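Structure provided below as structure tokens; questions to follow.
One protein chain is absent from this view; the other protein chains keep their places.
Labels run A, B and C following the written order; every chain starts at residue 1.
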Amino acid sequence: MTRIGILTSGGDCPGLNAVIRGAVLKGTEVHGQEFVGFLDGWRGLVEGDVIPLDRSRVRGLAQQGGTILGTSRFGPYQGPDGGAQNIQKTLDRLGIDAVIAIGGEGTAAASKRLFGEGIRIVGVPKTIDNDLSHTDYTFGFDTAVEIATVAIDRLRTTGNSHKRCMVLEVMGRHAGWIALHAGTAGGAHAILIPEHPESLEQICEWVTSVRDRGRSPMVVVAEGFTLPEMEEAYSTKGLDGFDRPRLGGIAEVLAPLIEKHTGVEARATVLGHIQRGGVPTAFDRVLATRLGMAVTDLVAEEDWGHMVALHGTDIARVDFDELAEPKYVPDERYQEMRILFG
Amino acid sequence: MTRIGILTSGGDCPGLNAVIRGAVLKGTEVHGQEFVGFLDGWRGLVEGDVIPLDRSRVRGLAQQGGTILGTSRFGPYQGPDGGAQNIQKTLDRLGIDAVIAIGGEGTAAASKRLFGEGIRIVGVPKTIDNDLSHTDYTFGFDTAVEIATVAIDRLRTTGNSHKRCMVLEVMGRHAGWIALHAGTAGGAHAILIPEHPESLEQICEWVTSVRDRGRSPMVVVAEGFTLPEMEEAYSTKGLDGFDRPRLGGIAEVLAPLIEKHTGVEARATVLGHIQRGGVPTAFDRVLATRLGMAVTDLVAEEDWGHMVALHGTDIARVDFDELAEPKYVPDERYQEMRILFG
Amino acid sequence: MTRIGILTSGGDCPGLNAVIRGAVLKGTEVHGQEFVGFLDGWRGLVEGDVIPLDRSRVRGLAQQGGTILGTSRFGPYQGPDGGAQNIQKTLDRLGIDAVIAIGGEGTAAASKRLFGEGIRIVGVPKTIDNDLSHTDYTFGFDTAVEIATVAIDRLRTTGNSHKRCMVLEVMGRHAGWIALHAGTAGGAHAILIPEHPESLEQICEWVTSVRDRGRSPMVVVAEGFTLPEMEEAYSTKGLDGFDRPRLGGIAEVLAPLIEKHTGVEARATVLGHIQRGGVPTAFDRVLATRLGMAVTDLVAEEDWGHMVALHGTDIARVDFDELAEPKYVPDERYQEMRILFG
Partner (left out) sequence: MTRIGILTSGGDCPGLNAVIRGAVLKGTEVHGQEFVGFLDGWRGLVEGDVIPLDRSRVRGLAQQGGTILGTSRFGPYQGPDGGAQNIQKTLDRLGIDAVIAIGGEGTAAASKRLFGEGIRIVGVPKTIDNDLSHTDYTFGFDTAVEIATVAIDRLRTTGNSHKRCMVLEVMGRHAGWIALHAGTAGGAHAILIPEHPESLEQICEWVTSVRDRGRSPMVVVAEGFTLPEMEEAYSTKGLDGFDRPRLGGIAEVLAPLIEKHTGVEARATVLGHIQRGGVPTAFDRVLATRLGMAVTDLVAEEDWGHMVALHGTDIARVDFDELAEPKYVPDERYQEMRILFG
């Protein structure tokens, strides 16, 4: 019987528990696999900190946010017990034949390296930011977009009542997918993303044109967006952690600038952590469940070094390094929506 | 300047207004098109009943459920003024150059015929049932699945408190997509769909096995599912309308049968119309907006006889008759999830 | 140290777990009490079926629907081990000093009788129907109203798109509180409740007047409403269980009658069990938590025979029999809202 260890790494993401459940239920039922969970991501693997994962432990998890295994930003090459050789010894000691790593870009890169050094490892891509290549979507993204969209719906009425410009900052340090989708869904009048520079002048033009036809401007901005004219000044503020939303972020910089240049009262809201926690949407639960089920096939077929991914409505397999490529919002997708601005 | 008439036909579907908004905003801005709306689906076209649709009329519609144009089950070949020739005369009289028809299977088939008889028509596929081919998803489906999933989450606690089997009937007369996705998302112990027969014996086996490990069974059934052993008796009840959920439907037949054969108290809930109304999910708003925008390109390019569709993350074009083919849940998708039953 | 047994009886109700949590946390912390839970309502008490309830067991329960103790319609005078004398013996055997009974009208009445026969018992009123006297609200009611209101919001768009009359049946066998509040919140054009007869003629007049000004009528009906002109015919259908919504209920009777008499297409939806399960609203969580905390004071003060209740923003104490009096929608409250009909 193949004994598999699962770990969840990086920032919290709605659907992690659904992946774990899907893997354990299918793996035990179809492939006769056995499962344990590494606690707190790679730390649990490196330190050999495991808990048993049987069918009864994962029942009812599809709708539960977070991860029962815990997560951290610890890496597999970190600490005295890190590195492929040590990890293989730990796996041997624990009688674990294979590893399923659920994580983002960093996890994919580290998994690739471990695989190259002989670890039997497969993966499931995870990021609310949706910025991994060779998969249509990652689970967690749909939930984050839904939460941001509901926030836009709420801010809109207040904007209209006060004739204010509302500026909502959503997650997306390097890629603007959440802003693009939530902004489109919420009918934003400007969507600002890291991939596409827009000048303050242009932003104020959109705001003014909305105000001029008697409506209240809604601006959605990804946390990683910067104004070209202020990049230098701004960069001195620093980015002090990977997934921590910068309270005092770009929305707080933008709102007073917009107010100053347009005369439209502007208010900033930084959505922050509520985008990455809680009950997943049905879309994310289905996607996460299917990915979790499919990754057990990779183990059964000893197809190491691959991750599962979504292509259309099919679950596909891709190399670790393909997935780790960043997926930015392509210019044509941004231009498509930019038509709706203003 | 091209003058376009838009119509929305068939059952209500979250996202219709977002399609209309996307088309009008892009069409006027990019292609210099002008828009009117036909009221109540094909009726408005056949009877020449139109309203103006300019940018200000469609602002703020992305998040609004229903259709500002109204909808009906009227067909374009219906009544004394129906048929391609009459319709062409009406279009000429109103100075309308092209038609955008937003509708389901029936609309696609009728549009195909009108196109064959010379009408300049293009289309946007619409069905909460997701049962149209050559598109990954139709807008409205994600919202219906989310609503059904939230209902499962609620029913689950009551099932557990009372140690009851809860039977939830969702929409899906011919295809079980809503049941498949919501059942998977909600962690159902049995999902019953029209495409795949399951015997009462098998259903009761799942229910019993869940009960035996101390949990409360959750059964999700599509309205079009029938038990093989009772098809004859059942069919005499008749289906009296196209989109009307059968109160007194299959869930009401199943629940007492399950209770009788397993001894587990069972309760039926028929979700009904709340699946097809109200605020669309962000996913559906984005999809509907993109489809509405893309369909104006077809008109601009005079690419008559086609509909827009979702392929992966791209908006594609397909023939009317391709789309009108029914898309059933394929056996492998059902078997994939069937592993999780019981 | 006082050892207390808690039970939850009757239909499922959002907030039950919050009551249990509030009682255990305050009781252990402030009064030095110890807790066990009787399983499945009175059955657990009668049969001596208990589980330990300490602080760690109840942590995190405020937001969880249902009851971890299970519930049933079993009564304390039922079976060979029922009755005050037997129950006292069971309590003595288990070393339990006092009982907290969380339940509705039946539970209050039974508790009153047990108290009269010497059982040290106090209570917490519970019903989603809100039909208990001497308390402003019962927990669970706010959640049920919110769910029904969201359903009305969804049905409204479909009604408008199709120009249909939507008829929504909500819970309320004897009292129309859910219908009154949800109908008011949802802007219903007619609210029909058991306490106040309305003729079919009057209902159709409201429907027609709404239709005549170009809108789509929304009718909200409590399951216990009957049309005076058809009471006899209707009563032959029978009411076969206490909390089972009658699929094939009054909405299904009303919709075709309205359609027949007004010519307005009408559709029925029976909301059913989703009204009584799942995550409680914040209002219900706060109310349930406060009631659970307060009931431990009654035990500490040996104030047997009383229940806790909500008066304004205060938690008060009332006799079992005061609470068991049914609380109907008073005529002035119905007339107040009736102004908005049509």
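We take it that a contact is a pair of C-beta atoms (placed from the backbone, for glycine too) under 8 Å apart; a residue touches a chain by one contact, two chains touch by 3 or more.
Keep in mind the model is a prediction, meaning the values are calculated, not measured.
Taking every chain of the complex into account, the absent chain touches A, C. The chain omitted from view is touched by exactly one of C:142, C:169 or C:195, namely C:142. When you scan A:50, A:155 or A:191 for touch with the missing chain, the hit is A:155. In the complete complex, the residue from C:186, C:224, C:249 or C:278 that touches the missing chain is C:186. Residue in contact with the omitted chain (choice from A:28, A:107, A:226 or A:269): A:269. Residues of chain A in touch with the missing chain: 8, 12, 14, 16, 40, 64-67, 70-72, 147, 150-151, 153-163, 166, 244-245, 247-248, 251-252, 267-274, 276-279.
Think of the hidden chain as still there; on chain C it touches residues 21-22, 25-26, 29-30, 56, 59-63, 136-137, 142, 145-146, 148-149, 153, 181-182, 184-187, 213, 215, 279, 281-283, 285-286, 289-290, 293, 311-313, 336, 339-340.
As a working rule, only the chains that are shown with their structure count from here on.
If you draw each protein chain as a dot and join the dots that touch, you get a simple line with two loose ends.
Among the remaining chains, the Cα-based centre furthest from that of chain A is the centre of C. With each centre defined as the average position of its C-alpha atoms, the distance from chain A to chain B rounds to 29 Å. We define each chain's centre as the mean of its Cα atoms; on that basis chain A and chain C are separated by 41 Å.
The centroid of the Cα atoms in chain B and the matching centroid in chain C are 34 Å apart. Among all residues of chain C, none touch two or more other chains.
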